[in-house]
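The excerpt is restricted to a subset of chains, each kept in its original location.
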Amino acid sequence: MNSLKKILLGEQGLVVIFAAAFVIVSLFVPNFLTERNMLGLLQSVVTIGIVACTMMFCLASRDFDLSVGSIVAFSGMAAVMVSNATGSIPVGLVAALLCGAIVGFVNGIVIARFRINALITTLATMQIVRGLALIASDGRAVGINDPAFYQLALSRFLTVPTPIWIMLILFIFFGFVLNRTVFGKNTLAIGGNPEASRLAGVNVVNMRIWIFALQGLVCGIAGILLASRITSGQPNAATGLELSVISACVLGGVSLSGGRAAMSGVIVGVLIMGIAENVMNLLNIQAFYQYVVRGLILLIAVLLDNLRSSAAGRRG
Amino acid sequence: ADVKIGFIVKQPEEPWFQDEWKFADQAAKERGFTVVKIGAEDGEKVQSAIDNLGAQGAQGFIICTPDVKLGPGIVAKAEANQLKLMTVDDRLVSADGKPLEDVPHMGISATKIGETVGQAIVDEIEKRGWDMKNVGAIRVSYDQLPTAVDRVEGAISVLKSAGFPAENIYDAPQAKTDTEAALNAATTVLNKHADVKYWVAFGLNDEAVLGAVRASESVGIPAANVIGVGIGGAESAINEFKKPSATGFFGTVIISPKRHGYETALNMYDWIANGKEPEKLTLTSGSLALRGNYEQVRKELGIE
Amino acid sequence: MAFLEFKHISKGYPGVQALSGVSFTVEKGAVHGLMGENGAGKSTLIRVLSGDQAADAGSILIAGEEQKYASVRDAFHAGVIVIHQELQLVPELTVAENLWLGRFPAKGGVILSKTLIETVRTKLEEIGIDVDPSAKVASLSIGARQMVEIAKAVMLEARVIALDEPTSSLSSRESEILFSLIDRLKARGTVILYVSHRLDEIFRLCDSLTVLRDGRLAAHHPQIAGTTREQIISEMVGREISDIWGWRGRPLGDIRLEVKDLSGPRLRNPISFAVRQGEILGFFGLIGAGRSEMARLLYGADQRHQGQVTIDGAAVSPNDPKAAIDAGMVLCPEDRKSDGIVQGRSIEENIAISSRRHFSPFGILNLKKEAALADEFISRLRVRTPSRKQDIINLSGGNQQKVILGRWLSEQDIKVLVIDEPTRGIDVGAKSEIYEILYELAAGGMAIVVISSELPEVMGISDRIMVMCQGRVATDVARPDFDERGILTAALPDKNAAGTI
């Protein structure tokens, strides 16, 4: 009894609540727990999941990035256009990653070096980059010449599609980075107390720049996979991604005021968002009601988590 | 005086509207007037766009409104700014839903386009000799956009009257109007009905149908078992046709941005410069383009 | 030989010249005291030394070498470590992580977590600090956090260590641990710059002393031996203060505040006591004795488990600070940074935040009155600031504390005043002014509860003292029976008793 309570109220409480919800959904929603549906579900959260990895760092360091959706679209475009132009897919991929990283780097420089508010900066780059994607493509989808590009998304390893593997690898990688490396601890430190970190000799400015650059790079990965999945570069792709990703993170217990983050929480946050969408479609809930249900699920998830942690008597 | 006309559209990022603008510009160049292009995604933006046109001394404008119910407000605003008004694509309606017949309009009814899509699907089903009972239909829906509802309902009405069983039509609501959202929604439908062998798909536009086609590929349904028919005919559709082997994206109903952009601009110019009022209602039609004939169809419509 | 040398250091902030041309030297292996009124520029000097702030002019020499720091990191590499006045820890990280922050032991970027914890554990044991290295800092009390900060300086073998008011949240026992650490460092040849407002400590520790006044060098004593307290005080404040306590008796009235069986999450043993009109009741105890927790429960800042608090016989509704204020009780909290100052707002606003309700008809402010109130307390408490509009975050630590005190002293119709560590970080000159105000308020019939970890202070100003130990009241002494040894003994935990805290 007591150990059950401990599990429920412990650090991993959200995971436990989530697991319980998962079991309930599996039992009551037909077609939910099939291999096909599970893979479909995981595929549908690949973009959110991948971007959430670095968004976690960004939020944990008390920053904020609204430009992720635009970067995903832009680097997807870059991948396709450069592949087409050079005839080489690897060159296209490198170009996409580079584009992503450069935008992220610029974000970082402006925010950390010139000390401009992160919300405004990334809101600005969100628009600038989206504009560039539209200008580059004249607002049109760009098709992929070499069908091998599709294989990125269609290929499978042990029956599981590559994008899902990539997402899983990134989960593990960034989970490790957060908890076990100097980079991760410094991220949490500058979020928890930037002044103290600076006084302890952490190079806060550089850390922030790196985190944004990394965020951009990872958006590049997401952009490539997305372009491959939809077999074209679309300048309008991934609008509104920023809010979904940030919600997934916050749902997973990442604190917006910095210093607190856990990969397991973020994964759960991402999955909750994906499952909600999936189940509503499986249950054939009408589009307008889906808005309401989506909102309620968000609320209930944080409410449960909150009850749990306040029962555990933690300090706000 | 110099003639200056406005061209307001509801979704400036969409290729369709880019094309309308392009053709309007072409007309302007030929006749020597100016086109001011403004994107207005909602009612409020429309209001300020009209004010803005008034302020910069335009004499009239053409608009594809974000919502047809904005009609009375647009008419009032145009009058207040002494601007001539013409609509394109979507026709304004009054509070009770009746079309505002005084406002000249060029367009195509959303329901009609939908019906063309439905007809194309029915024809192809018959050609491939599928039994409609064994076919599933994905309705990629975006119900908060009235035009989108009208289009898919148009398609459904044709399917049903051709004997397509209503219970085989499955809703795949997209959260946003991009391909990824359609892809995710359609994937769920396909996985839920894993036993269905043949599929057809339709939706708001090419992007929506492409999402459904991508979903069918990702769950391993062969292209020959899928008939997707889109609407629009811009690059995303053409890219499909250019792919080395045929995909489930069977065709698209192309509507001509040339007429909508070029002719409306000319009409407005004539109205202002020569006092020649345009026709109250001009309806254009959509043409089905397939992998084999899209280049020709586009040529006929004056695109490219 | 002069090991550390400051040459003509100047530093200005908008509206304030924090330092003007300060020069002095410190010998190798010396503990050098730095004293001065609040806002005299002590912390600024230390920030310049640590590379945190660049001086406008002047230079620093260590072992004859001129130091040029672009950042704190550079200063660290030059062997300079600073423990700042405001604690600089990351609450979300563990003790060990905080101690290693900025220089984690790592291989290829991956932290060697064993080394991390074990080195810290050994070090903490060696220096006698009883804190779990894997505990999150957020779960530690202020005192424990302060010890962690100090451990940081000791762990890194620095050439120069500056400690800015390290004992302000330590009790005598922890302070002793610190003093012995300082002795050891000194023996190693480390130069220590020691800022404090406590003269006892200065005399106990320091070999030499510098006094700053208004950002200038007021006095430099290469040898502390031979100087007197009176001399230093007058160098600091520019006047003589004979008796800073100035206690005088006053008639006591009926019982004003009565507390019965009060307990809460961190104060398990119910506590009861009463305070009369005009009485100043002092609470003494070691860190963690439960005094602050008692005050917070009394005031409704934390959830009560049980108990009743009455003022003039009327019950005060629990768990709601606003209700307490309405009932005539205010609490001046112990931790000014987290519970006191409202960052980003002016001195004026910080003072008026609570009392303005008395003179804001329909919720509309009386700006004249607020300004007058601010000016009154700025001058009475000698707050050093260019203007009452100054953001409180720009004030020196002691001056912030004065503003918070001003907030509560400016309250009207208060029947019960609870102040937790009222003079923490406050200079001697202002201290006597504060005590004066307390006596005045008490003479007006107020019941005052003073919590302090400074025994001389508690003994100097209280009419009665309650000594707490491990969450219980150990004894209750009336002024005629005050006895330093007796009180200290009562405060020390009994090794055999199993305390709840």
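Chains: A, B and C, in written order; residue numbering restarts at 1 for each.
Everything that follows uses one rule, which is that a residue touches a chain if its C-beta (ideal position, glycine included) is under 8 Å from a C-beta of that chain, and two chains touch if they have at least 3 such contacts.
This one's a predicted model, so the numbers in the text were calculated from it and none came from an experiment.
Counted over the whole structure file, the protein chains come in the copy numbers A x2, B x1, C x1.
One rule holds for everything that comes next: only the chains that are shown with their structure count from here on.
In terms of inter-chain touching, the protein chains here are arranged end to end in an open line. Highest C-beta contact pair count among chain pairs: A-B. Closest to the protein's overall CA centre, chain by chain, comes A.
In this assembly, the C-alpha centroid of chain A lies 44 Å from the C-alpha centroid of chain C. The mean-CA centres of chain B and chain C are about 70 angstrom from one another, to the nearest whole unit. Contacts from chain B toward chain A in the complex involve residues 13-15, 18, 141-144, 170-173, 175-180, 183-185, 187-192, 194, 207, 210-211, 214, 217-219, 234-236, 238-240, 242-244.
The residues of chain A lying in touch with chain C in their complex are 180-183, 185-186, 188-189, 191-193, 195-203, 259-260, 313, 315. Within the complex formed with chain B, the chain A residues making contact are 30-31, 34, 36-37, 40, 43-44, 47, 134, 138-144, 147, 153-154, 161, 226, 229-232, 234-240, 277-278, 281-282, 284, 286-288, 290.
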